[in-house]
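Heads up, the thing below is written out as structure tokens.
A single protein chain has been omitted; all remaining protein chains appear in their positions.
Going by the order they are written in, the chains are A, B, C and D; count residues from 1 in each one.
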Amino acid sequence: MGRDLALLGPELLLAGAAMLMIVAEMARAARLVLAIGLTALALSTALTLPMLDAETSVFGGTYRIDAIAGWAKLILLPGTALALLMARAEIAGRDREGSVYALIVLVTLGALMLSGAGDMMVLVIGVVLTGLGSFALVAYPRDDAATEAGMKYLVFGSVTGSVMIYGLTFWFGGAGSTLFSELGQLRGQTLVLIAGLIAVIAGLGYKAALVPFHFWAPDAYDGAPVSVAAYLSVITKAAAFFAFAQVLRDLPREAGWPVALALISAATMTYGYLAALVQTNLVRLIAYSSVAQSGYLLMGVVALGVSPIAVPAILIFAAAYVAMNLGAFAVIMVAGRSLADLEGIGRSRPWFGVAMVVFLLSLTGIPPLFGFVGKVYLFMAAVEAGFLWLAVIGILNSVLALGVYLRMVVPMYRTAEAGAPDPAGLPLATVIAATAGATLGLGVLAGMFLP
Amino acid sequence: MIPELMIALSVGAALFGVGLYGALSQTNLVMILMGVELVLASALVNTVAFWRYLHPDVTAAKMYVLIVMAVMALEMAVGFGIAVARFRARGSVEMEEARELKG
Amino acid sequence: MPLLTIATFLPILAGLALMVLPDRSARIAHRVSIGATGAVFLITLAIWARGISPDGFAQVEEIAWIRAIGAAYRLGLDGLSLPLVLLTSVLFLLSAIYSARIGERAASYVVLMLMLETAALGTFMALDGLLFYVFFEVSLVGMYFMIAGWGYEDRQRAALMFFLYTLLGSLPLLLAIIGLYLGSGTFDMRAWIDAPPLTGIAAMLALIAMLFTFAVKIPAFPVHTWLPAAHVQAPTAGSVILAGVMLKFGTYGLVRFAYLMTPEAFARAGQVILAFGVVSALYGAFAALAQTDLKKMIAYTSVNHMGYVVMGVAVAALASDPRTRTIGLDGATLQMVSHGLVTGALFFLVGMLQDRAHSRGMADFGGLLGRVPWLGWAFVLSAFASLGLPGLAHFPAEFQIFLATLNGMPWGIVAILAIVVTAALYLRAIAAVFLGEANPKWADMPDLDRREKLVVVPLLILTVLVGIAPGWLIDMIHTTMTRIGG
Amino acid sequence: MSELAQYAILFGLTVGVLGLVLSLHALARVIGQSRAEPAKDVPAAAGSLSRDPVWVRYHAKYYGYALLFLAFDMEMAFMYPWAVVYREEGLVALLDMGVFLAILFLGLLYGWSQGALRRQ
């Protein structure tokens, strides 16, 4: 018991902090809420560091403390801290400001549970915790667009979530256990395996915005506050992929599910970029592009169990994705929601312009940026797993990606009418500096930290 | 195969089908949530059936049932919360009328 | 001392330092630029002085990087890369001096230039597949922003085209690198060269991927169409770097990767590659003949000259006789250097002309030789070098290539027709621009000033030097090529 | 008595109720008569006829509570099993549920502070 609690340190700390944040919010002390949140995230990250090499689990195997969970925390917690800062920049002084921060921390708690899930129950709790919090976050402004976004997000989320819960019962029936580590028992029970897998793909694929479960993403991001969209597009999505990694790595690779996932992956990246090509709303553009990025992440999932670098690939690309997508959203917060708002920003705000270029090139996959390193890992994993064609499609899609992202870069350096831009404020500048630094530096350094 | 199990699973599947059809075909948010409840109920039926007939000594199944029940309630609570917010913003919870965001 | 690393990263560090300087005026920026490139030039001289080794790579510097997948930071040199490294440092120094006049957003310009130099040096010296790819792509980004930011009228479109083309082109290389990695379990290029990891169909697929990449970069017919657009729109220094340094990525990669890492497949595909080389050489020459825009014309002659390089490498792969192979590779490598020097000079001169007249059309000029003798004679000398006049830089290179072709694969000699065409087009250009009736519009055109002379003269000296006494260069190249070819 | 038999009894009870009600109706039919007269069947509405059906949206002003209730009621599902084994588990159970109840209570307080417990 004591050991379990010690290993759960980061989660417990975060949960406690969320409660404290709620208390502070009752006193309408939004700055205090923010301070508690940031402190807890930092402490929680620090607590994670000694546990990175752990390979164990708590509560009878239901919650894993392993490399995936450890690195996931290292990715998700700082990412959340940055998202909090972005939220601060956007909604400072608004009504129920502190509630947003508390919800964000709670959703992150759910994300941690997803990435440590070793059991169906933890998976369900994780999905629901991230889901419910996210619905509320999206609908936070309570205006027409936000409630519409929240409603669509909710409908998709609850339907796919319930389908997942239903499908998981078959795995329980087939394997006789709710533990994922027992999924090997499903060998030979093809129908049961497929039934559960479809459900998991629906439930987690929705979180990860995979085609065909992606419809909510552009609407939800567009209707929500930009900072919330940024948060949802990275944290819950990355967590969904960590959950994929936890669930599928023990699943027998039979009945051709890797092929099915590979097809979804190819469809997702192609569709995402194609749809992004025609957007003029920046948030929607990034939303579709992040759909496409999910397709890339799925390449790592496809290779699970065969390629030893599949898990590192998912982790690295997820980290890169968190950094660059958050950064891109932060610049959008500075610039505005329309593609036309980017006009000349490279000239009027040179530093943000450079940062945006870095993010977009990284999203495209240009070396030596972080996104490139992640993609190389993903390609290697896919090729090693025998999915050369998928890697080729991924590489071909990089060209579409280039089109998508250059559509944003090109206007940035067009000369626009001069006008002194508003100051961006410290929180946003911090976020952009941190994410740009990570995107630039970690690509080279990532390799050194990895086991 | 145990016939009772098959019956229970069929009931579950029927509930699932009805629920999913409802959730996908209805346009009113509240009705969609009803469909979702049915789907979750089918999960309960399935779990209990598997527990009772295949793995009677696995207590995790009971816990799963409890968790799913909690999920049902919480999903409804948040769902209705959003429905209320939507109603106040727009005066309707029809999905068909949600066309502000597109592209 | 890790001179290779210092040389590689000194420019980008200088660039970063410039970015954080409080005073980023044009004067300071250009001083930093000239200082950094000058220092790099001196360091490369020191590297040259250290010499290379006849068996494999010399001066290797290695640090563990991504241990999990066997990627490391590895730099090293041999007789193929050292001449290109020297060429790079010279051209960047001269470009920095030439660009010292640019006032528009000078700091950003300088940072891009310095970044490009790092990328170029890194590409030539990298001994790690992943590292190579990283530098290879970084150069792309730098060049894109240089064209898009400081180019001429239609720069956005040209930059985009350049970027799309070369990125699309370079992605297959990534696949090939991954394939090589999965075949060997390491990213060490030395291992790949010593024991080619792929065989059979896998090797052929990898080769096709690499050939595609390098063909775009070289550029070879039919994937050359980005080049004229990019050259015409790029700023002068950009053109010089593009033609003088970045095109060499393609030929360098052709030898370093395609030829050395998938030798069997390369030999099997040799005829096809040779055909592409011949067609490129001919096409480049004829297309250049059809141009009236000076810059475009020079750009097309690049296609022609790089076609010779492809021919040289292909012949080396096809020939059975080690001597022929060595000659082919020697010629190809020397051609890369010569082309860098000569075409660099030509682009500088056209740029200078354009600065004065704001025009590049041949028909707009006439009789300039008397008006601006320095510029005129420099152009004439460079043009003669470019058309392969004996005693000038291209002659020994092309001579060796044709010699090898004649020995190894005689049908390829049809490409010699291109030399005639090139001669014709250069003579036409000289006649149109510098001879004939003087156009009164340019009556008060100033001749080259001190800075411009400083840029052009070293190149001309080197051109002549390589032409009449190429020994110092060929020896260096030969050291390695005998090993590779033999 | 087996579980099934017990539930059979409860089912029987339900059926019995149905029988009782039917017999009461039958009795009423026997001892009383209904006469159809106009306007007798108007629902009570202080004498005036309501224009529309009354099945319209009714503003449930207590929906704030209702949402909280949904969550709270389900949480109690966790408390029954806990309550039954409480004395066996002892202090650990108290601490477990103490945390649970504290969070539950915190939720209530939060809802209160945000105006959920209010006639909307």
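The rule is short, and it goes like this: a residue touches a chain if its C-beta (ideal position, glycine included) is under 8 Å from a C-beta of that chain, and two chains touch if they have at least 3 such contacts.
The working rule: contacts and distances are computed from a predicted model.
Trainee: Under which of the names "NADH-quinone oxidoreductase subunit H", "Dihydroxyacetone kinase subunit L", "Pimeloyl-CoA dehydrogenase small subunit" or "cytochrome-c oxidase" is the non-displayed chain listed in UniProt?
Mentor: When "NADH-quinone oxidoreductase subunit H", "Dihydroxyacetone kinase subunit L", "Pimeloyl-CoA dehydrogenase small subunit" or "cytochrome-c oxidase" are compared with UniProt, the left-out chain turns out to be "NADH-quinone oxidoreductase subunit H".
Trainee: According to the contact rule at the top, which chains on display are touched by the left-out chain?
Mentor: Computed over the complete complex, the missing chain touches D.
Trainee: Against the chain that's been left off, what residues of chain D make contact? List them.
Mentor: Spelled out for chain D, the touching residues are 1, 3, 6-7, 9-10, 13-14, 17-18, 20-21, 24-25, 27-28, 31-35, 40-46, 50, 53-55, 58, 60-62, 65-66, 68-69, 72-73, 76, 79-80, 83-88, 90-91, 93-94, 97-98, 101, 104-105, 108, 112, 117, 119.
To be clear about the criterion, only the chains that are shown with their structure count from here on.
Trainee: When you take the mean of every protein CA atom shown, which chain's own CA mean is nearest to it?
Mentor: A
Trainee: How many angstrom between the C-alpha centroids of chain D and chain A?
Mentor: Computed value for the inter-centroid distance: 41 Å.
Trainee: Between chain B and chain D, what is the separation of their C-alpha centroids in Å?
Mentor: 21
Trainee: Name the touching chain pairs, please: which are they?
Mentor: By the stated definition, chains touch in these pairs: A-B, A-C, A-D, B-D.
Trainee: Quick check on the complex: what are the chain A residues that touch chain C?
Mentor: Against chain C, the touching part of chain A is residues 309, 312, 350, 357, 361, 364, 366-368, 372, 376-377, 379-380, 383-384, 388, 391-392, 395-396, 398-399, 402-403, 406, 410, 413-414, 444, 446-448, 450-451.
Trainee: Taking the touch rule as given, give the residues of chain B at its contact with chain A in the complex, in rising order.
Mentor: 12, 16, 19-20, 23-24, 29, 32-33, 35-36, 39-40, 42-43, 46-47, 49-50, 54-55, 58, 60-61, 63-64, 67-68, 71, 74-75, 78-79, 81-83, 85-86, 88-90, 93, 95, 98, 100-103
Trainee: Can you name the residues of chain D that touch chain B in the complex?
Mentor: Going through chain D, the ones touching chain B are 63, 66-68, 70-71, 73-75, 77-78, 81.
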